[in-house]
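Missing here is one protein chain; the remaining ones are kept as they sit in the complex.
Moving on to subunit A:
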């Protein structure tokens, strides 16, 4: 990949290029698979997750469009840390998901993105920052929703993603670390098909959710996978590899 993936995470402009593309590709992916997510959620939830994620993506895109374009060598945008500029696309997407989306799953994605934004603002788009932000986001989501691994929620994809980031050897470029996180997340998503929902609306459906992967978890796979580029369909990711 480009210089943005150099050891240590690259300069501020490179960091902004990475977070900016990542968030754009995440919104594109969410819109591309909206119908597939809705279908999953009709089988394993109350059917509104695809629409909520899609609405979040549209709201995020409006906010991303208003951000100043990345100009190499330009000073980062306003904010607290030295790398505040790289955090802007994450912050904009976080606010869209926190403020503009009904239900609870969308705002929980907002909490995760907010933690990522804070970590990147502090120390730049580095693998360490992505690991830190993901860990803090996972902790916040668990505090708020009370979900543990195995409850058939987005935690079942986010916890493996956080573990993969934590296991990245020192010097791993951030792009490669996000790919590893995505791979771990999708494995977690596929594993949720075997689980029985204990929390949320899906819990009322009991055994009927057996065999269906959790749509919220799929949203996490979508998020981390988007750093490599937009995804057009969930099919390849939900099918067991090999």
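By definition in this document, a residue touches a chain if its C-beta (ideal position, glycine included) is under 8 Å from a C-beta of that chain, and two chains touch if they have at least 3 such contacts; residues count from 1.
Convention: contacts and distances are computed from a predicted model.
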Protein name as given in UniProt for the chain not displayed, "Dihydroxyacetone kinase, N-terminal domain", "Oligopeptide transport system ATP-binding protein", "Ethanolamine ammonia-lyase large subunit" or "Urea ABC transporter permease UrtC" = "Dihydroxyacetone kinase, N-terminal domain"
Among A:140, A:163, A:180 or A:238, which one is in touch with the chain left out?
-> A:140
Of A:114, A:172 or A:192, the one touching the omitted chain in the full complex = A:114
Which is it among A:68, A:102 or A:229 that touches the chain not included here?
-> A:102
Touch residues of subunit A, complete complex, unshown partner = 98-99, 102, 104, 107-108, 110-111, 114-115, 118, 140, 143-146, 200
